[in-house]
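Attaching a single structure in structure tokens format; questions to follow.
Of the protein chains in this complex, all but one are displayed in their positions.
Here is chain A:
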Amino acid sequence: MEGPEIDIAHFQKWKLSKAIIIETDMSEQVQQEAKECVTTGIDKASGSRGLNIEKACKFIKELMDRQFGTYWHCIIGEGFSFEIERQAKATLYMYYAGKFAILLYKC
């Protein structure tokens, strides 16, 4: 059975606004909120010349601190590896805009 065709252009556009959560151990609601934080943060910090990652990180971290308590850590990048020790129920790892990987955790 033939599958659907994949339109590359459409895919490119579609993935820009899509966030995919890879791993998280937060509760559902918290997850959603955190995701919102991240997406707004990145959208805000995106300028004409691309994303100002520092600004986005700062924004996200501060927002999370205010909402959920102190000492969140936010890491945004395009290609990196990590090993962290994090509090239970306080991690979020997701991809956004087809390019960035965002790691959020509380320690």
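Note that a residue touches a chain if its C-beta (ideal position, glycine included) is under 8 Å from a C-beta of that chain, and two chains touch if they have at least 3 such contacts; residues count from 1.
Everything below uses one rule, namely that contacts and distances are computed from a predicted model.
One chain of this complex is left out of the view, and of "Nuclear pore complex protein Nup85", "Replication protein A subunit", "Dynein intermediate chain" or "Large ribosomal subunit protein bL21m", the protein name its UniProt record gives is "Dynein intermediate chain". Annotation for chain A: contacts to the undisplayed chain at residues 1, 3-4, 6, 11, 14-15, 18, 20, 22-23, 77-88, 90-91, 93, 95, 98-101, 103, 105, 107.
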